[in-house]
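What you see is the complex with one protein chain gone and the rest in place.
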Amino acid sequence: MDATLTPSSRLASSDIPTAVPVKRTVGNWFGWLIGGWAMFFAFLFGLSATMLGVVRLFAGFDEKKNSVGGTWEGVGNILILMLVFVMILATLLTMADRKWSAMMQDRVGPNRARLPGIDSPLAGLPHIIADVLKMLFKEDFISDGAARQKLLFNLGPLLAFGPAFCLFAVIPMSPEVFFFGKRISLQVLHVDWGILYVFALASIGVFGTALAGWSSDNKFALLGGLRASAQMISYEVTLGLTLVGAFIAYGSVRLDVMSELQGATEAAIRIGGSDPTLFFGWLPAWGIFMQPLAAIFFLTAAMAEIKRTPFDTPEGESEIIGYYLEYSGLKSGLFLIAEYVETVVVAGIVTAIFLGGWHLPWIEPALCSVLDGLWHGNGAALLAIFQVMGFIIKVLLVIWVMFLARWALPRFRYDQVMHLGWKMLLPASLANVIISAAAYLAGGREAMAMVGLVEIVAFVGYVAFWGKKPAADAPDAHGHAADPHAAPASH
Amino acid sequence: MSETQSHSAGVVPVNPDPLELDDELPSAFTKVKLGPSHPATHGTVRLNMTLDGERIVECIPEIGFLHRGFSKSSENATWHQVLPYTDRLNYVSPILNNVGYIMGVEKLIGITDTERSKYLRVAAGEISRICDHLTCVSAIGLELGAMSAFLYGVEAREILWDRVAELTGARMTTSWTRIGGVATDAPIGWIERVKETIPRVLELTDELDKLFSKNRIFVDRTRNVGVIGADEAISWGFTGPALRASGVDYDIRKAHPYLVYDRMEFSVPLGSRGDTFDRYLCRLEEIRQSAKIVLQALEQMPPGPIIIDDWRYALPPKKDVFSSIEGVMAHFKLIMEGIHVPAGEVYSFTEGSNGELGFHLVSNGAGKPYAIQVRAPGFPIVGALPRLLHGHSLGDLIPIFDSINMIGGEVEQ
Amino acid sequence: MSQALIDLLKEKLPDAIVSSHSHCGDEVVVVKREQIVDVIKFLRDDPAAEMKLLSQIACIDMLTFATEQTGGGSIGSLEMPAYAKTNQGPYEPRYQVAYNLASVTKKHRLRVRVELRSDDCTLPTITSLYPTANWWERYCWDMMGIEFTAHPNLERLLLYPEFVGHPLRKDYPIHRRQPLVHEHDFPDLVRGPGPGPGGANVPMSQTHVGRKNVDPNTYE
Partner (left out) sequence: MDHGHAESPRAAQDEQELTLGEKLFLRETIKGMAIVARHFWKNLFGFRDNTTEVLDRKGTGVNLVTTINYPEEQKPYPPGYRGMHRLVPRVDGRPRCVACYMCATACPAQCIYIEAGEYDDQAIEKYPVRFEIDELRCIVCGFCVEACPKDAIRMDTGTHAPAVLSRPLAVFDKEALLGGAPVELSSDSMTYRAPLKTVAPMGSNEGGKKMGGH
């Protein structure tokens, strides 16, 4: 023991004066606010530009200049989109989840880890490094029971992570654009089967959870694995059906085609002026306006598919700890990061199909001509940077909504998840298919947008007004109503 | 729990045939031990469960992990020294335990405390009750996955505990009451502070209400889950919010008014079905009623001494201890020998946060209690867990277990 | 206010009542052990009593109740000689089991007390009348060693099965230590029971494996 740590010296040193409250002035605060957001958008802009630039560098090795899908461009895309964008975003999300949840819950959030030499929590960012290091260097403990099925036990996290990681390949992050003399796009796979690839690969993930649950040789894990298998298989049906309306509208299952159809076409952008694809001249041709209910259903089903709260019955931290109960260290980390990767992918799909993909509403042609004037006719290339930035912001927004649901809502019970999936979402999405098809036959996408607008109005009315009692009838929440017991008791 | 035990419905009897062990899919029930360190068991309790898939066939609670020998320790301490032990019975609402215990001792002696002390006890006790109910209500949310609501509830609890700390000198282990009164008076400005705090607490309570009470996910998970009827609840020894959720109008504050509860205006919320959702709603409403009581008690509180002027039972004022020989002698006798409580036996009961908090006290006239046995409100309710869980699924275990608000300290003594 | 209740009881079950008194506002009726079930059943079912709530079963060991220091003592009407003064062996009946009954409708309370001699501390169970009595009786058995006949599951409740003795008895020393025991094996039908110590399937309770392998009776 340290000789200087006598009781008396400790008592003296424990007289730490309490911190003097520092009032931050409003002006100061406003500066931070503006500066912070400016930095955030500048970072996004830089990120978008870098991504496009790197892909352009790789694409330079390809022969063809006028078409996308070259080999080297694909390599660049894999590097940039899947290894850098998805992985880094997923890693950041582990942090964002903690920090955002802190904000939702009136907390400060993680702020203890420090980088050497910097005496500032840096808003908790060093925790990312700390988390990763912890995951990497933690003991990889395998229980006796799990050791009997070591191969399957180790296969579990791989099968959970791998498919999730591969899903992002078909998601388009930028339009096809001439970027410094070469036509590129931020999309790994330009394939005709598009979204079917997502459905096919996503269903492989269920093997990971089932294997993990079974091979862990733990009853809680087994229950979790069973719940996960049942839930994931059930929701795949709904997941596919909710998108059928979108397929009808776009006439394609390719995500890049779907994205492209939701805003100004390339030709329109070149020409400038107003966006000719706007519905009724003012409504962006986004999927969410044609298929508002399908968007909600899809997001719900997708959250169930990736097992996030309120659908996290397979994990249910306070019930059965989940199928990854017996995993530790890096394998446990793979399961956790797979969840965040899946979140990114789902947000990407929702953005590409329903939120206009990379398109910026209304301003694209006009912005392009402005940018043309700024930089010698390279407006489309500059616009692409803004479009990628828009895509990222939309993805972040969807992710934020998913996290919001996670922290606000209680969890379903296992059978109630099934009830919701089979008895509510499935019929509703079937009805949606019929209505969408009818609307499309009646008047094409404009008619679908009309139906969609009606649906949106009805939905807003439902959320805001329906079922609300008149103010006079509202129950007195604080119980001031007179009642027999309120009188002083005489017995 | 025998291996051959089958569910009462007799759906799948366990086949004891050893040959079946070699089958690929033996048709045995799964046995799962939940706890004692399981996230859902926020005391340390172990639930030995027999599961048929997700359905709970049998659940045997196993308690005692937190047993600290309250009764035995109390028999070897003076009457006053038992007070810190009572803090640790229900550590979320210690003042109610302090009051309950001291009321028992006063009943045994045959004295009552001063007027101001009564109001202080009621006000502080109700603050404790709010803390307890907030913990329970928001913990239901937490364990059902809605973590934000839990932190809102805990935030409200924290600011109340700040008030408790200002009043008693400690947040949780208050040891605040004394025979014939209370230890410390409300500090200057405390009453105004509480009046500022209560609206904020109610605001956060309303947020909990909005987050849960109409949310179908929550309602589905709690309604018709863990239903227990009125008669059955009584026979299982339910008291407090768990009993009132079953529709039985039994609140000791109303049925046997003690302290100044007969001067307070409040209503007793009653449930109708006796399910988890009713237990949740009753607690939520009791938070609001308790807030009303706190404000009323603070409003009506008269000035005056906070402890009786009887040197046989209450310590003499320090002025007399420092300057008079009578004071020093009385002080010395009380500290060294303990308070001489007349021989006798009483069962004293007050409304704890989870129900009837009873103390069976026996004195043989010496300075130490001869025997103390506590009727923890949670004890019979935890005993009824197998009944409450009967036929429910594993997912229902969580809301049921939360809604009965097991506090390991009091159940396991 | 429960005096009427005692009168009713005396009228309906005169044989069962040993004595009755009121003390500190609590009404107590002392009944014979053999008729405790009848008395409690009567109190539960009689429309005038309606004592549906069993608050508590408390058990007191009267071994050292009356000492020389306190000059004897009394509980209610019961006067007791000083045990140490007379030095004539432990006070008998040594154990008192108190059933604190309440009525949620009539709002009255009554304590039914049974006194048990130390050589025969058995008592019929009332689990069939009140399900909550199950745990209270287990608690009494655990802490005081009162044996409830025909109890469905009279096991230790708060303490572990290997615990020796009953800690709330006055002759149980407060600083006595008990050996630590390993956790039980939870028999698994699928894979068979786990191996006990040394591979043999020996119940742990017979081995008393602890940190120190000593006889629990001498280990204090």
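By written order: A, B and C. Residues from 1 in each chain.
By definition in this document, a contact is a pair of C-beta atoms (placed from the backbone, for glycine too) under 8 Å apart; a residue touches a chain by one contact, two chains touch by 3 or more.
The structure displayed is predicted, hence computed values, not measured ones.
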{"item": "Contact set of the excluded chain (shown chains only)", "value": "A, B"}
{"item": "Residue touching the undisplayed chain, where the options are A:L420, A:I435 or A:M448", "value": "A:L420"}
{"item": "Given B:L34, B:I63, B:L83 or B:L202, the one touching the chain that is not displayed", "value": "B:L83"}
{"item": "Option from B:P36, B:G247 or B:P386 whose C-beta touches the chain left out", "value": "B:G247"}
{"item": "Touch with the omitted chain, as defined above, among B:T112, B:T184, B:Q300 or B:S393", "value": "B:T184"}
{"item": "Residue in contact with the excluded chain [from A:A405, A:A438 or A:L453]", "value": "A:A405"}
{"item": "Missing-partner contacts on chain A, residue numbers", "value": "1, 5-8, 10-11, 14-16, 18-19, 21-24, 26, 28-29, 32-33, 100, 103-108, 111, 296, 401, 404-405, 407-409, 420, 424, 459, 462-463, 466-467, 475-477, 479, 481, 483-485"}
{"item": "Contact footprint on chain B, counting only the chain that is left out", "value": "77, 80-81, 83-85, 146, 148, 155, 158-159, 162, 165-170, 173, 175, 183-185, 187, 193, 196-197, 200, 207, 210-211, 214-217, 219, 247-249, 267-273, 277-278, 281-282, 284-285, 305-307, 309, 315-319, 321-323, 328, 331-332, 335-336"}
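Definition applied: only the chains that are shown with their structure count from here on.
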{"item": "Which of B-C and A-B has more C-beta contact pairs", "value": "B-C"}
{"item": "Whole-Å separation of chain centres (CA-atom averages), chain A against chain C", "value": "60"}
{"item": "Whole-Å gap separating chain A and chain B, where each centre is the average of the chain's CA atoms", "value": "43"}
{"item": "Distance from chain C to chain B - Cα centre to Cα centre, in angstrom", "value": "23"}
{"item": "Numbers and ranges of chain B residues touching at least 2 other chains", "value": "31, 255"}
{"item": "Residue numbers of chain A (touch at least two other chains)", "value": "491"}
{"item": "Residue ranges of chain B touching chain C (in the complex, touch as defined)", "value": "3, 14, 21, 26, 28-29, 31, 33, 48, 63-64, 67, 69, 71-73, 75-76, 107-108, 110, 231, 234-237, 239, 243, 248, 250, 255-256, 343-347, 349, 356, 358, 360, 362, 364-366, 370-371, 373, 375, 379-380, 383-384, 387, 412-413"}
{"item": "Chain B partner contacts - residues on chain C that touch it in the complex", "value": "23-26, 28, 52-56, 58-61, 65-67, 69-71, 73-76, 98, 100, 102, 104, 107, 109, 111, 130-132, 134-136, 139, 143, 156-160, 167-168, 172, 174, 186-190, 192"}
{"item": "For the chain B and chain A complex, residues of the former touching the latter", "value": "30-32, 39-40, 51, 54, 141-149, 151-152, 155, 202, 206, 209, 211-212, 215, 217-218, 220-221, 254-255, 257, 261-269, 285, 288-289, 292, 393-398"}
